[in-house]
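Missing here: one protein chain of the complex. Every other protein chain is in place.
What follows is subunit A.
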């Protein structure tokens, strides 16, 4: 099929392929259907390829492209599957779900072998530009993409801008550039420098360059508007650059929704971003403590209401189990997994229960588990609590506490992770006290598996219509 004459604009093309949100009610059959999601450049390539086989544009587009199939929507929570992911188009991701957190392309403390020992590792890996930006030249010379470079050639890779663990200093973005903080310091990214880096990385999903500097607390309306304007401008620029990049034809651009805490700006950002041919949406600017919780949640719900149902919604900076559930109820699908990493770094193990189906005998044990966690705040052990991280949540236990010194039970009773199956609280306590590297390894293995299992239980609860029980259980432990 030959595109004669003028190239259709981004908006025109998009509107021909996808119905607008408000039209979906007219089109929706009894069961949710799949929609085809592709980037503009990729469509062109497949069209050319398919021209020989079929003149049907729609069929050609459906050859291999990320698809979101929703099986259920319950109290605002979406249960579904993303299919046709990755370079080979064979990977899938269950929603709601989380990404595998990495730094410099490696899950913290873990090698391939120790990662393999974890059950339920997500199919999609989160890379962060801030930890990889210094490798630009190296990757350009390498040519084969970041996946192979980091020893994960089979994984689906999502490249976000910033590392969730390290919040960015405020006041460094302008109309042309966004600053990211690498190991060597601040780097200013223009749209073209950003895309040049992406061409070297060749990830599957790309968080578009965006201005999310609205979380430091004093965001004026003007500043919120700027974050939206700039991010849309970057999006258009980057989509155009993507069209011209052969290396990125298989990649999906994730549009970033900004707007600070201004409802109007948030809505504008959502609507405008949704007009572009993006593969998914990132709800940005909800990190940190600056925004009041109620505002946050309301804005989230308002934003997702504007977004098409057939594309995934990602969020950054949300990790605690109660907060995760709140976001899922407001239409968010994909989360990060930096939270179990933060828990690991403070010498803690996730211990919260997500078993909303306990049998009566197990209920007693679970009760003990909750007591364990709840006691953290009241322990009068001065030596330990003075060293304990003030960020410790009620969902975890601090294994350096003296009471674990001779506790030969697993970190969490019933946990099937490598650490709990092979080692005791006493041993991990010893490793922490002696500053041994293995402490980080074992805790990371446990914390990742616990967290991935939590998401599994969310999906189960949605499937079984037991979300309320799960919510009650989690919120009970959130004190």
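As a working rule, a contact is a pair of C-beta atoms (placed from the backbone, for glycine too) under 8 Å apart; a residue touches a chain by one contact, two chains touch by 3 or more; residues count from 1.
One rule holds for everything that comes next: contacts and distances are computed from a predicted model.
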| item | value |
| --- | --- |
| Complex member absent from the view - protein name from UniProt, among "Aspartate aminotransferase", "Large ribosomal subunit protein bL19m", "Queuine tRNA-ribosyltransferase catalytic subunit 1" or "Dynein light chain roadblock" | "Queuine tRNA-ribosyltransferase catalytic subunit 1" |
| Touch with the omitted chain, as defined above, among A:121, A:263 or A:426 | A:426 |
| Residue of A:106, A:170, A:190 or A:233 touching the missing chain in the full complex | A:106 |
| Touch with the omitted chain, as defined above, among A:68, A:93, A:127 or A:150 | A:150 |
| Residues in subunit A touching the chain absent from view | 103-114, 117, 131, 134-135, 137-138, 141-142, 149-151, 183, 405-406, 408, 418, 422-424, 426-427, 430-431, 433-434, 436-438, 440-442 |
